[in-house]
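Here the complex is missing a single protein chain, while all its other protein chains stay put.
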Amino acid sequence: MIKPLFNNVVLKKQKEQNETSSGIILSQKPKDEAYAVVVAVGDGVSVDGKTTVIPVKVNDKVLYKKYSGTEIKQEGEDYIILSCEEILAIVE
Amino acid sequence: MIKPLFNNVVLKKQKEQNETSSGIILSQKPKDEAYAVVVAVGDGVSVDGKTTVIPVKVNDKVLYKKYSGTEIKQEGEDYIILSCEEILAIVE
Amino acid sequence: MIKPLFNNVVLKKQKEQNETSSGIILSQKPKDEAYAVVVAVGDGVSVDGKTTVIPVKVNDKVLYKKYSGTEIKQEGEDYIILSCEEILAIVE
Amino acid sequence: MIKPLFNNVVLKKQKEQNETSSGIILSQKPKDEAYAVVVAVGDGVSVDGKTTVIPVKVNDKVLYKKYSGTEIKQEGEDYIILSCEEILAIVE
Amino acid sequence: MIKPLFNNVVLKKQKEQNETSSGIILSQKPKDEAYAVVVAVGDGVSVDGKTTVIPVKVNDKVLYKKYSGTEIKQEGEDYIILSCEEILAIVE
Amino acid sequence: MIKPLFNNVVLKKQKEQNETSSGIILSQKPKDEAYAVVVAVGDGVSVDGKTTVIPVKVNDKVLYKKYSGTEIKQEGEDYIILSCEEILAIVE
Partner (left out) sequence: MIKPLFNNVVLKKQKEQNETSSGIILSQKPKDEAYAVVVAVGDGVSVDGKTTVIPVKVNDKVLYKKYSGTEIKQEGEDYIILSCEEILAIVE
């Protein structure tokens, strides 16, 4: 199990999926964004006793800036660890 | 449906539209700006319990800095997700 | 009508005008500045409940850093949208 | 013994280990992350009397951004000294 | 008349003058500084109700970082508008 | 005698020493760190009446980021002046 630190979030990449449940077709060119599902969320960053709230939760479908974050592999699945600031939107 | 995070705003791009309802003709060269309509607005960024106010609302016609933001496609329409700071003005 | 956001200001460019009412001749080489009239002013940026004051008002003649801002066209006139920080001086 | 300063953490690199106890197989290409064990933790950075909490402890297995930090060698083992901000996640 | 904004200051450049009233000979190679007289001073920048004090006044002879600021011309004289931070010293 | 300012620390470089008293062998490739002894410590930087504490003292053996700081020579010995932030760890 992967427990992200700070504002980091773990995303599970979708394989070649170009259409979401709500019918969003992700643009092909330029493909600046990617589509994934949140599988783990950090505890935020605490500054002066205040903790930043991370606005995504496990199972949210999200769009994130492609090429951001760090890739890891677990049992054949691709995961991305990135800062929540690099998540653009929740897709519902 | 796309729910932008933080200060992000979702804009619907206008297809080859060069004139606004109020007769603004967008410059062709250099084309540094683009014309779009706001379709979704984030909740702002909360710092020390204060939340930045995003000064645009759904259906506002806006000028934004071209080449900023991230493009996505939904049912054949082009959308842009960008930070509200990259919106220059509301066109009325 | 164009309503600038944040610290942005809309300027109306002067066509080939090289002399101001007070006899200022703008330098030709290097032409690092440009001469314009303020036509719209944003509401400033609000930080911690304090709003930055924008020190120009509509009809002020100003010098601004050339190549800054974004050009738009309205009914044949050239306008610039830029941050008020890029305005150098008021010419009276 | 190595006592890291500020937010620095000392990690002991794993030799050619590609699988963790929980079955995580680290991606081979691109290998942007590395796997290590925390062996020493700094005292954090004190700002205005508040000290940043370092969210890892000795013996935590962690993923960190590869190419970050500084390598040292102790009795044949490889160690990395890096800022805790460069640690992405704890692997359990 | 030119009224500088924020921390900007208007300087009147001296023509080919290489010696000041107090006998300072400005270095020729590398000529990283320039010599001028203050002709107008901005109102400073107000942050949280506090205004930065601009430490030069009209008629001060100053050394400033060459290549900084923006040149304008008025009745054949060369002027520079620059931030007071780019003024290095007052020459008395 | 050299009295460092602000957060600067003066280190005395060890000549070709690759093993510390506690048996640490410094890595040869890539040699991103260097080994030295603290000989002088600045008074820290005072911000708003608070002074940053410099976490090393004279005679501490330290690892610092190679290529950081400025080299000086005193009676044939090499010294480095660098900011304490560039010191990675104390070696005991």
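Letters A, B, C, D, E and F mark the chains in the order given here, with residues in each chain numbered from 1 onward.
We take it that a contact is a pair of C-beta atoms (placed from the backbone, for glycine too) under 8 Å apart; a residue touches a chain by one contact, two chains touch by 3 or more.
These numbers come from a predicted model, not from an experiment.
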Selected from E:L5, E:V39 or E:I87 as touching the chain missing from the view: E:I87
Sites on chain F contacted by the missing partner chain, in the whole complex: 1-6, 8, 10, 40, 43, 46, 48-49, 70-76, 78, 81
In chain E, positions touching the absent partner: 22-27, 30, 32-33, 48, 50, 52-53, 55-56, 63, 65, 84-85, 87-92
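By definition in this document, only the chains that are shown with their structure count from here on.
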Between chain A and chain F, centroid-to-centroid distance (C-alpha), Å: 41
CA centroid of chain C to CA centroid of chain F, Å: 51
Chain A, residues touching no fewer than two other chains: 48
